[in-house]
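A protein chain is absent from this complex, but the other protein chains hold their places.
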Amino acid sequence: MAVEIPKEKWTSAVREVTLGATSDEGGTRSHTITVGGETALPFLHFEGETPNRPILALDVRSHKPEDWSPLLRQTWGKAMEDPATWAQAAEEAGADMIYLVLSLTTTDGEPNTPENARAVVRKVLEATGLPLAVVGPGQAEVDNELIVAVAEEAVGERLLLGLCEEKNYRTIVAAALAHNHLVQSKTPMDVNLSKQLVILINDMGMPLERIVMDPTTGALGYGIEYGFSVMERLRLAALQGDKMTQQPMIVNPGEEAWRVKEAKVGEGVPENWGEWERRALDWEALTATTLVHSGADILVLRHPETLRRVRAVIDDLIGPKSAA
Amino acid sequence: MTNHQVRLQPSNIIVEVPTGTLISEVIHLAGIDISQPCGGQGRCGRCAVILDDESGVRRRSTIRLSAEDLEDGYALACQTVIEGDVTISIPEQERIERRLVTDKSARKVELPFAYDPVTMQSVQAFQIHLSPPTMQDNIDDLSRLQKALADRGYSPIDIPLNVLRRLGTVFRDAKWSPWIVIETPTPPPGPARLIDISVEPIRPIGLALDIGTTTVTAYMVDLTTGQVLNSAAEYNDQINRGEDVISRIIYAEKKDLNELGVLVRQTIDTLLERLKLRTGIPPQGIHKVTVSGNTTMIHLFLGLPPASIRLTPYIPAANDPQSYLAAELALGVNPHASVYCLPGVASYVGADISAGVLACGLADSEVLTLFIDVGTNGETVLGTREWMVTCACSAGPAFEGAGVVDGMRATEGAIEEVWIHSETYEPTIRVIGGAKPRGICGSGLISLLSELFVTGVVDRAGNVKLDLDTPRVRQGEHGPEYIVAWSDETETERDIVLTKVDVNNLMRAKAAIYAGFTVLAESVGVELNDAKQVLVGGAFGQYINVENAIKIGLLPDLPWDRFHFLGNTSVLGSYMALLSHDAFEHTREIAQRMTYIELSADNTFYDAFTAALFLPHTEISRFPSVADIWDQEKRD
Partner (left out) sequence: MALSGLEIYKLLPQTNCKDCDYPTCLAFAMKLAAKQASLSDCPHVSEEAKAKLEAASAPPITLVEIKAEGGEVKVGNETVVFRHEKTFYHKPGLFWRLRDTEDLEELKRKVADADAYHVDYVGIDLYLDGFAIEAVSGDPETFKNAISAILSISKKPLILIASTSDIAKAGLEGSDGSRPLLYAADGENWETMVEVAKQGDVPLAVRADTLDELADLTQKIKAAGVEEMVLDPGVHHYLDSLQQLTTLRRLALKKTFRPLGYPIITFPGANEEVDETLLAAEHITKYGGLIVLEEFNPASLYALLVLRQNIYTDPQKPIQVQPGVYEINSPDENSPLMVTTNFSITYFSIANEVDGSGWPGWLLVTDAEGMSVLTAWAAGKFDAERIAKDAKTFNVEEKVSHRKLIIPGHVAVLSGELEEEMPGWEIMVGPREAVDINSYLKAMWTK
């Protein structure tokens, strides 16, 4: 008996967004990366296109993060001392993009400054040809101060700048607009809030082709299901033609997963949690691949081994057609 | 525990209290009444007092006070405890100010339907002609009356003792042709009841009440003609024990259930006094009462413990209480008058909504009708004569001017309309009474928010854009704010502002109401656009501006001619039930037929609420008329 494969008819597509600019385009990147453009639910190639594969970024800090898990610190070793070296190491580990987070304080505990932020970004841009995201430490005033400087310093590079949040988006958006960058709009796991912030940013005159949305997710065991469903809903809405949900999605499973006890802690945990390193890596990888299935276009990771494992999954999912 | 001496000014009363006593309790102990609109939650700031010395007290909260206020020694009576000897002044302007809310005596309320007292009215008054007793015809007075009434079909009949006591005198004074007032059983069978007898002709009089959370309204009705003789409205005296139903339920639970009953009767007495002044009819001359109100108000009126209303699974003591004698309820009308409470549907959809549905005609409507009660409890009913669904959502009192820094009721001095210049951001205002402004009322708030949105002073999430080039926006005490009037232009000599927090409160109120009716429509699978009529009720509905209300996303974007404003539909329904027992039965039937949708049952409401927490809505396609203006503004 011939079974007919049911196919959904989608009327719209995810918007394509291009990160980075080569020298021809006014930047210094060795190549650009385009994300988005899907016309079907993730990897259902029989009903639509997935022209661009989900990309994997590695989390690099402007200053060595002392609170990171020892497992990560062992892996990156000395590279963590210097953002440029670290970015290079990340590129060697196979990252598609560098996700540079400006720290709140410098290594000697002094508050980070716009001058310092400029210098770090300059260094990293020189060290790698990959497209770059640069986000602040997550405190509105400091973020604004640092990111405005970075936007100016790297004019034309089409960096992904963040984080734009509902309470604090205007300054960063204005800076990105003025210096030809993109922005990351981040909202707490909620379909409406995601959409609202995209509208607000777009209302300031930022073209939708320069907005990547971060719907936020929890780690495995810590709310991943909310992030997962919010992303599925956003993607469904996008394919059904809801314009303000059609931005490619970025999520940060690395940060989320390495924050939780299961990944962070090696001792004093129940025996049945099993071996620490394997558990930690599974935690990050499962968080990431689950989000790949819910439609993530950019995933920020922390461990090179996770990057390798997740890439293998994506290679298979994307199919022979685009594996090249 | 140590006691401290607290001296209260200006009355100069000294009270001794132990450590930890709240100033509001001290004031209460001294027998002074101060206003506590938020029920002592430290939210309204209206209970502010002045301290002569900080050392004798500890402030738990200062939310409502500015740095300046603190310097001047202001403290919230409900949030400050005594820890030593202290002198406290109660500022004059903070005394409870009783104001008449609406006084419609001038306005005539139309008869809601053709009224035939003989077939519709349970209370009748008529003169009866008894044959005087003789030596042959020597039955007693009572039997004589019973016989005569039996001949007219009133048998059996209840005659209350204190009517019986007056029987002999009245009969003789009236030369055996007394006037009597009788209530026939509804529904029969059951004995008819003699309510009153009199030598003089009696007009049967009824009272239709609506006990609102904020306002109590009364219509005095001539039951022969059905006409409203006069009406009156007054703030519910319970307000001082909390401004919303939840605060009152908690007050009843934790403090004093009985007191709340006393307070509402006190309000009703005030109304009865006022009606007596205007009509000459004393409270004793009222023979029948109907009462409408939300479930909590009815509970408190009847003295039923309301605690279970607010707790899952939200079950009230009674949705459809019986009728009771006025004497049992200690209501100041004729003690033999029956008091009928209209039936409600559920804990959060009460008799006020059954009454509203009766009054607005939804229950008999051929076309899909949406009825919205724009009030603190945001009740909505959707349906036709075939089916009805209803829900309630806590919208909060923002549109009534409460919970907003410079909010006020729609009285003298309230800004009721605002226009903002789209380049200079300078406002033009209209003030009720034309004097200097004191605050902003509900319609003013809607108008202001709509203007702030359209001119881009706030973004669509309601954030005030501090980067605009105008002195009208600034970082204030409570976050970013817009200045509607400078201090030298106002009655209070303080700036009148709308803060980010105020905008949030307004947005939440409008989002809750909008989400309520959209979820209701979704739950039964009908399109909101198919609603052929939108009936808006509530005290607020008397001065709502549809255009602005649509712009901010409070009302659905439908053609204006589909909207009808009905004012206080609860008292109207109560009035109809007073006139006609069929109408009363109809509310009972309406209440039975309404299907209550519990919004908190799943995430749908929350989703709809967040979607609506945007100007006008996250999906602007739901507001095509607003989308047009918005696009234009953006292009300009």
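Every chain is named by a letter (A and B) in the order it is written, and numbering of its residues begins at 1.
The rule we apply is simple: a residue touches a chain if its C-beta (ideal position, glycine included) is under 8 Å from a C-beta of that chain, and two chains touch if they have at least 3 such contacts.
Source: prediction; values computed, not measured.
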item	value
Residue of B:4, B:144, B:472 or B:500 touching the missing chain in the full complex	B:500
Omitted-chain contact residue, chosen from A:77, A:188 or A:207	A:188
Listed residues A:72, A:87 or A:224, member touching the removed chain	A:224
Positions on subunit B contacted by the hidden chain, ascending	20, 22, 39-43, 60-63, 78-79, 246-247, 250, 310-312, 386-387, 389, 394, 478-479, 500-501, 504, 523-526, 592-597, 600, 602-603, 606
Touch list for subunit A against the chain that is not drawn	1-6, 41-46, 67, 104, 138-140, 165, 167, 188-190, 220-221, 223-226, 228-229, 232-233, 236, 262, 270-276, 278-279, 282-283, 285-286, 289-290, 293, 309, 312-313, 316-317, 319
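In this text, only the chains that are shown with their structure count from here on.
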item	value
In the complex, subunit B residues that touch subunit A	459-461, 463, 465, 467, 607, 610-611, 613-614, 618-619, 634
Interface residues, subunit A side, partner subunit B - complex	166-167, 170, 190-193, 195-197, 199-200, 203, 242, 244
